[in-house]
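This is the structure I have questions about; it appears just below.
What you see is the complex with one protein chain gone and the rest in place.
Coming up: chain A.
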Amino acid sequence: MTQIETFYEVMRKQGITRRSFMKYCALTASALGLGPAFVPKIAHAMETKPRTPVIWVSGLECTCCSESFIRGAHPLAKDVVLSMISLDYNHTLMASAGHAAEAALEETIQKYKGNYILAVEGNPPLNEDGMFCIVGGKPFVEQLKHAAKDAKAIISWGACASYGCVQAAHPNPTRATPVHKVITDKPIIKVPGCPPIAEVMTGVITYMLTFDRLPELDRQGRPAMFYGQRIHDKCYRRPHFDAGQFVEHWDDDNARKGYCLYKMGCKGPTTYNACSTVRWNEGTSFPIQSGHGCIGCSEDGFWDQGSFYDRVTNLNVFGIEANADKLGMGAAGAVGGAIAVHAAVSALKRAQKKQEKVEG
């Protein structure tokens, strides 16, 4: 263990100056919502701790998580984090291929037994013994279980690893299964999103590397600091929501004025993520700012929540596709009609009875 370099040493080797290093510590502290007092703590940890290797495996996925990750807003943070991660094994970023790559994975697992973090992008399909996703000639689920066995903790990157995403959408023919349902004996942190925001990814990984523990998680196992609030809670269009000013049609005048996208099906009120504060592409914008509603990409089963463009959506809750309003209004209408008929018959019967009384 003692031969393993510290984070700081790794960074210096990468040509990062002391000044940049301190800047990075300050940046990380603020990204994680920690006060200035934490800057020296982070610096100290980085200077003294041996770096924690990260193994990054990929199952059924589209690589959007990796793509997002390498586009971290602050180039410094990105470089630092990348240098901290063992790139011995990452399909997208590693230099080696084929047998050499698989050997490198094995070597990392052996060398850092019980001490590495396993980052999972995508998920394993379980049907047909996992044959729907083959890595290095074997089902991915086997590689996942093998790599997870000696991991210290697991990061589930993106909606795929966290919840299943599109490959697990109804009817889920390959039985794509989120990581926490396959690996049940390790601490798992979910970082959902399709993809997750780069700053959120680097923030989470930095936290784990510097503090040697998972950040505070919410009930669903997501880092509370980034997934503690809904898009809607911090959306800059929220005043229009409260005012009752909505975009009624795409490209109507209200759309030009930047009114709330609720009626266009915005899922901001039901989506926990940091888009409305951190934003995307170096803080440039996020979907709602570009005039399109949130589609709820960081939520459990977001493909199965009906249309992206309805607020009251069809749900598959009773085994059939049902829309609360269509079903409810239909049933209420039928009941109303039945009551009217029943009332008419009742009145008739009553009149009859009176007639009988008079005659009898």
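Just so it is clear, a residue touches a chain if its C-beta (ideal position, glycine included) is under 8 Å from a C-beta of that chain, and two chains touch if they have at least 3 such contacts; residues count from 1.
Everything that follows uses one rule, which is that contacts and distances are computed from a predicted model.
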Quiz prompt | Undisplayed chain, where the name is taken from the UniProt record, one of "Metapyrocatechase", "Glutathione-dependent formaldehyde dehydrogenase", "Probable Ni/Fe-hydrogenase B-type cytochrome subunit" or "Sugar ABC transporter permease" | solution = "Probable Ni/Fe-hydrogenase B-type cytochrome subunit"
Quiz item: Per the definition of touch given earlier, which of A:K152, A:H180, A:R230 or A:R279 contacts the omitted chain?
Solution: A:R230
Quiz prompt | Residue of A:T63, A:N115 or A:Q245 in touch with the missing chain, whole complex considered | solution = A:Q245
Quiz prompt | Which residue of A:I70, A:M131 or A:A331 touches the chain not shown here | solution = A:A331
Practice problem: Pick out the residues on chain A that sit against the missing chain. | Solution: 163, 218-220, 224, 228-230, 233, 239-246, 248, 254, 259, 262-263, 267, 269-271, 296, 299-302, 305-306, 311-313, 315, 317, 324-325, 327-329, 331-332, 335-336, 339, 342-343, 345-346, 349-350
